[in-house]
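Please find one structure pasted underneath; my questions will follow.
Other chains of the complex are left out, but the ones given are in their true place.
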Amino acid sequence: MASVEISAITQTLLTAKKAKGITFTDLEALLGRDEVWIAAVFYGQASASEDEASKLLEALGLSQDFVIELTACPAKGLGPVVPTDPLIYRFYEIMQVYGMPMKEIIHEKFGDGIMSAIDFTLDIDKVEDPKGDRVKVTMNGKFLAYKKW
Amino acid sequence: MASVEISAITQTLLTAKKAKGITFTDLEALLGRDEVWIAAVFYGQASASEDEASKLLEALGLSQDFVIELTACPAKGLGPVVPTDPLIYRFYEIMQVYGMPMKEIIHEKFGDGIMSAIDFTLDIDKVEDPKGDRVKVTMNGKFLAYKKW
């Protein structure tokens, strides 16, 4: 009944990680890559180098045969047009509610163009707060101006 | 042919702002509210207090009659299911590509729950960079744990 199908390789990686009791933060230390990027590799949304793939598989106690899959560039994207998972939906809602305001501000600061989602990083931090901890998501993407020709 | 319909009040506010040559950054200084939040008020996605609405209209040289509209809570959301504007689409794409990885990291750090999109702030900064300036988007939302009952 899940709204998102998990591929076999993703399942294998997640299960091995759980069995080993390793966190993404541990993997961040091991690979020298951010935990969000590593989770994206788990989900086939980012492609590792051969070396990164090899180290990751070793840490998880999995066969090096998976290197091929972790270094490929599969078709990306989540699938359902509007996500039904509440956590992911909130990011969709933010774009629905604040999309046009963000567009105004970015155009005011940078001119006509976009924030790249490719030359881009994304970090997630836990901000402790006595009134309830907060999730801090920092996106950092290159500004690309529309080329005129 | 625009993919998003702009309501009359939004159009009025944007036109007055352009005519006055005021930036959202100026309004931020004036109102003591973040520029993104003020742009959200322009687009009917956030509701101002009577005082904030009054100051904003005065700054823009518009009639105080609009206070009613700026303090109401209209139906929010952009409309089109998948946004076609390239700037806004990139945020949709980020959720498509990094949604599940973000879910993994947030659950690992916080347990089952979500980042609130209501008890939430969003800032946009320009990060100068010799290889091309970067857009930095910081989202900060309260973590809400799923209640058991």
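For clarity, chains are labelled A and B in written order, and residue numbers in each chain start from 1.
Note that in this section contacts are C-beta pairs under 8 Å (C-beta built on N, C-alpha and C of every residue); 3 or more make two chains touch, one makes a residue touch a chain.
Everything quoted here is computed from the prediction, not taken from an experiment.
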Full count of same-sequence chains in the assembly - 2 placed in this view
10
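Rule of thumb we're sticking to: only the chains that are shown with their structure count from here on.
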Between subunit B and subunit A, distance of the C-alpha-averaged centres to the nearest whole Å:
22
Report the residues of subunit B in contact with subunit A in the complex, numbered from low to high.
4, 14, 23-25, 35-37, 39-40, 42-43, 45, 76-78, 81-83, 85-88, 90-110, 113-117, 120, 122, 124, 126-127, 129, 131-144
